[in-house]
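Shown next, in structure tokens, is the structure this report addresses.
Shown here: the complex without one of its protein chains, the others still in place.
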Amino acid sequence: MDDSHYCPHTPEERGEMLDLIGVASVDDLFASIPEELRARTFNIPPGMSEFEALARMRELAAENGQGIVPFIGGGYFDHLVPSVVSHLAGRSEFYTAYTPYQPECSQGTLQALFEYQTAICRLTDLDVSNASLYDGATACAEAAMMALRVTGRRRIVVDGCVNPFSRQVLKTYLGNLDVEVLEIEPLDGLLNRGELETVLDDGVAGLLVQNPTFFGTVDDYSSLADLLHARGALLISSVYPVSLGLLKTPGEMGVDIAVGDGQSLGNPLSFGGPSFGFMAARKALVRNMPGRMVGETVDGQGRRGYVLTLQAREQHIKRHRATSNICSNQSLCALRGLIFLSSLGRDGLTELARLNRDKSEYAKARLEEIPGVSVLRSAPTFNEFTVSLPAPAGIAVAALLGQGVAAGVPLSTYYRDSERLMVVTVTEKRSRREIDHLARQLEVALCG
Amino acid sequence: MDDSHYCPHTPEERGEMLDLIGVASVDDLFASIPEELRARTFNIPPGMSEFEALARMRELAAENGQGIVPFIGGGYFDHLVPSVVSHLAGRSEFYTAYTPYQPECSQGTLQALFEYQTAICRLTDLDVSNASLYDGATACAEAAMMALRVTGRRRIVVDGCVNPFSRQVLKTYLGNLDVEVLEIEPLDGLLNRGELETVLDDGVAGLLVQNPTFFGTVDDYSSLADLLHARGALLISSVYPVSLGLLKTPGEMGVDIAVGDGQSLGNPLSFGGPSFGFMAARKALVRNMPGRMVGETVDGQGRRGYVLTLQAREQHIKRHRATSNICSNQSLCALRGLIFLSSLGRDGLTELARLNRDKSEYAKARLEEIPGVSVLRSAPTFNEFTVSLPAPAGIAVAALLGQGVAAGVPLSTYYRDSERLMVVTVTEKRSRREIDHLARQLEVALCG
Amino acid sequence: MRLIYEESVAGRRGVALPASDVPVSESLPEELLRVVPAELPQLSELDLVRHFTNLSRRNFSVDTHFYPLGSCTMKYNPRVLEDAALLFEAFHPMTALLPGGEELCQGSLGLLYDLGQLLADITGMDEVCTQPLAGAQGEMTGIMLIAAYHRARGKRKRYVLVPDSSHGTNPASAAMAGYEIITVASGTQGDMDMELFRQAMNDQVAAVMMTCPNTLGLFNPRIREICDIAHSHDALMYYDGANLNAILGRVRPGDIGFDVVHVNLHKTFATPHGGGGPGAGPLGVRQALIPFLPLPRVRMDEHGRLCLETESELSIGRCANFFGNFGVLARAYAYITMLGRQGLMRVSEAAVLNANYIKERLKGHYELPHDLPCMHECVFSASRQLAQGVHAIDIAKYLIDRGFHPPTVYFPLNVREAIMIEPTETESRATLDGFIDAMIEASGLAESNPRVLLDAPLTMPVSRLDETKAARELKVCW
Partner (left out) sequence: MRLIYEESVAGRRGVALPASDVPVSESLPEELLRVVPAELPQLSELDLVRHFTNLSRRNFSVDTHFYPLGSCTMKYNPRVLEDAALLFEAFHPMTALLPGGEELCQGSLGLLYDLGQLLADITGMDEVCTQPLAGAQGEMTGIMLIAAYHRARGKRKRYVLVPDSSHGTNPASAAMAGYEIITVASGTQGDMDMELFRQAMNDQVAAVMMTCPNTLGLFNPRIREICDIAHSHDALMYYDGANLNAILGRVRPGDIGFDVVHVNLHKTFATPHGGGGPGAGPLGVRQALIPFLPLPRVRMDEHGRLCLETESELSIGRCANFFGNFGVLARAYAYITMLGRQGLMRVSEAAVLNANYIKERLKGHYELPHDLPCMHECVFSASRQLAQGVHAIDIAKYLIDRGFHPPTVYFPLNVREAIMIEPTETESRATLDGFIDAMIEASGLAESNPRVLLDAPLTMPVSRLDETKAARELKVCW
């Protein structure tokens, strides 16, 4: 086998190039590196052909459990992905391009991102969107930092119903800044509004909520917007984009900044990434947004075109005074999101959301038929709901996992006094047969 | 679910278009079809979404035996396909274009086919190639008909060592023409040259041989070329293109027309198709070739470009006097062949051929270690060889098939007095471990 | 663009092969070896990728441009069909022919069987053979079946009759099956002239090959009469399925009186054309012809298991290596499964609607030889434009500059300066309107500024190419 993988030069070419440079060997090109700074060891195993590497990857993939039926979410959702998404996003010209810093030869990426931004604005009913962030969790953190910047205050309030991973990331992001993060413990799987009122004061920069919540409950935060705006604070909502096929939008609720994870929009589960984070906001906040943004303009002949704009916010211009350190975002995943949304279209997204809810409601009813099982009914739900079991949820989940069913996410890891609770997720991909099977298996596990 | 799959019109658009046409309904557009000619029944089941259709296809695929290790050929070979092949041939612009009848907007396909023709000429050491035929078997038949046309004679001689499927197709193709097909029974897995001399006379248009033969034997037909040419007949050789990384070429042997199946060049097994047939010939025969052909030319500004040429041979111009009825060929598969050959390059193809032979020789040695098993050694072989077993080959093959190994192709279906013979194929994809496993399993099946 | 051979550098390596895990074998005898290696291109994987990616960008295609190529049915090829076909890529066809092998191929054989059943229902035939590798091979196989049928009944007929508007493959396929061709001129509506047809028919005619709707996109209401006349001479009726897109679910060739039908999966059933193939041309036949079908034939046994019939006394033999272009068949199967009954009917409705829309909107600008409701395509003539020295080809080339693949020109042969437009059902109205506008502008330019048409195309990597030079100074290998 040949070990020159992807390095094209023949020995003759290499020789001629070295002659032109005026050195005797490739090693001479590294002469500026003092001997004592050279690598002490370098123990990477020998290489192999693409066929052997692919075989090794296949072996690794086969070490995972195969065909597990997921009734779990946790921020990632097992949704259908139309074939067109991968085929189109996989076009070489999208795939192997860099950030569109040279707009004339990057109109493909730029127009697509402009269309993406528009789709996010329409989905959330907000005015402006950036061209994507890393993921939903970091988008929450960026939104919190944005609220701190906009208000010049030093306190962020976070609803405990927000996805615990998002809350952890937010705390990590803010951990070294001179700011306070205040969490409100959930009440019946909902924001404890009483508790909120006691902590709201003029030091609060913003409140982060989530809809639907980590418990699956659906809420209307419209009244909170007024409450916060009256105090000069911002309302930030993390949303599950598929749910916006049905649910009241951040814009309708008066939310200032909406964020979320775009995995559910045409990105595969892929063991947790890549996906993308989105962020939309009211127009007034646009100059405080992090991340890239594409704007429309014209060329010298008046032809419409697209460019990266407001770059003065960004790190490559503003350095440590930038709105964020973010450089690479998740363009390709955002493109997948755009293609996904465009392939379903207006009515398709509504239909998708309905399917999710219908399946979930069916599962709710089936699970409630099991003796000792009850569903948390403090609020309506979308495609996730919280179930109370007559035994520790962790044990039941572990038992079903052995049968190839991921029955739900036990809450005890994330909330105290929740040993018997778990959150069940039911997307449009789960068939009636699979739901019935879940109910049967769970009944067996619980009742023997 | 919506049943308008891929038909874009909204009801409003349909209405407006009908108005413009001046009819009241779509049914009116079919008014010219008399009632009594309408379909009596139409029982296709209801449609479904792409997701459901794909699920059904997955179920079907799962009904096949999975992971069977193939030591079989029969004209199709389990070779490695570099990732680039599918990625590049899958480019929409290649995939969804038609035959390049409008050359200015089809230079992609045309140049690729010109490059393909060149690759086939270089592979076979012949002067001209067409842009592909259906498959290797029909290419044999087309070559035979070409020999009949060129010589104006009415007899074709076929070596019995040629793939039986190719021989059957040839006989079917020539079955309704006023010509004779004469088969020569193999001798020790080789052309019976003595027999050949007795049938050769001035009525013979051509002789079809194959290299390596269906038995795996490798021969040099150089002397036959002289023999045939002396009688005004053509020598046609069917070749396995991967073997041309090592073996003496049709051109070197003095062959007039070389044909073969291109599946082994970057086309998946795909249960038998699509692949492509190739055909190369001496320059003098070019105007008698069937199928499309791409030629180089210039535009008005002297820029180089490519067009379909010698179309006067073809059915859409010449109708029943055409060199063949072929219209669609297998362009995309030929493109895969070109990409495959280009990705390996000159030295890569040689290396690939060596790997095949090395693996096959190793397998030969291993199988011969089994008591009662012997290998046909009348001639050297490339990557297939004939094995004689101490029991009926069909029974042994069926037994191993149950273990997930396709051990070889029993010859009794295709040749008389060959109950205990089978042909074993060993490509570069078969690992030493798989070969050892084959030997072990075969020994168990034979010796208990 | 440079040829890949011009980019080659001696000694450069592309894709690496796996290391060998077996000993190096003894060399073959010198006389069996090739003297020098084949001079295949030597380039890096990146240069290879760039070459073919950039090459692809020099093509028009359905995915990039409207492609209203008459008689070719360039409809959208759903992407999901590619994913579906991929599922079957790893299966070796020879497995099915081993002892006990059919059991391991129930999925693949099942697909072939089911597809045959679906196509039989669509065409109104008793059995469909999926082996033919393209439409033309389907035709040839069909005519061979007809010959075998007559032969089995002790007859050796001489002729096959085709209308002058037929696809060139019809007479060519019949000739390959050993028949002489009788061409019947068209009547006023582009169909065979009934009088001439009657005169041409005789007991030596083995088959009449037709397509319906015909090549002008018109449905011949007297088609049954033609069938009856043919049958009265013991000739069989052959249906060229190229135009099946017009009549899905509304007309079945079998119901009309046809005996043999081939179907172009890469036309009607949305499998991609691939720059000229692979296609697939399944063949439907009436009961009486089943014994002659090529082998191997997929059958269902009494237990519902699929098996292969590999021997049959009456079979014409074999027309391809294995079971046809399976990958193409799998795509068509997935397509039919998705669309279902309603979806297929919708296809023809929309295809016919689109063709009539174009016909109506353009008929003020171009000569329309037959102003009748058309089916899935319509045929204009550039005869009016010819007065300004503008030919159909000039209009075609101008359309390229406007971002449209040209329609078929100079076919059918029975229309002077023919422009044959088949929009298919998958095009939206905005696309049709854009094309119509460009056609109208072309017609205007023929009056006002014909030079623009004669010089077109100017926006492509090459302008009009010298086809005479290509044929005279033949260079088909670099």
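Each chain carries a letter (A, B and C) given by its place in the written order, and its residues are counted from 1.
Note that in this section a contact is a pair of C-beta atoms (placed from the backbone, for glycine too) under 8 Å apart; a residue touches a chain by one contact, two chains touch by 3 or more.
Please read all numbers here as calculations on a predicted model, not as lab measurements.
Chemist: Considering the full assembly, with which of the depicted chains is the omitted chain in contact?
Modeler: Across the whole assembly, the hidden chain touches A, B, C.
Chemist: Determine which one of A:L123, A:V424 or A:A439 touches the chain that has been left out.
Modeler: The single option touching the absent chain is A:L123.
Chemist: Among A:A24, A:L182, A:C327 or A:V444, exactly one should touch the missing chain; which is it?
Modeler: A:C327
Chemist: Which residue from A:E93, A:D201 or A:E368 sits in contact with the chain not drawn here?
Modeler: Per the contact definition at the top, the residue touching the missing chain is A:E93.
Chemist: So which bits of chain B touch the chain we can't see?
Modeler: Against the missing chain, chain B presents residues 1-13, 48-52, 82-84, 87, 92.
Chemist: Since one chain isn't shown, list which residues of chain C touch it in the complete complex.
Modeler: 7, 9, 12, 43-47, 49-50, 53-54, 57, 62-65, 76, 78-79, 426-431
The rule is simple: only the chains that are shown with their structure count from here on.
Chemist: Distance from the CA centroid of chain A to that of chain C, rounded to the nearest Å?
Modeler: Between these chains, centre-to-centre, one finds 46 Å.
Chemist: Could you put a whole-Å number on the gap between the CA centroids of chain B and chain C?
Modeler: So the centroids are 19 Å from each other.
Chemist: Enumerate the residues of chain C that touch no fewer than two other chains.
Modeler: Residue numbers touching two or more other chains: 11-13, 15, 17-18, 43, 45, 49, 53, 78, 80, 82-83.
Chemist: Give me the residues of chain B that touch two or more other chains.
Modeler: 50, 54, 80, 82, 91-92
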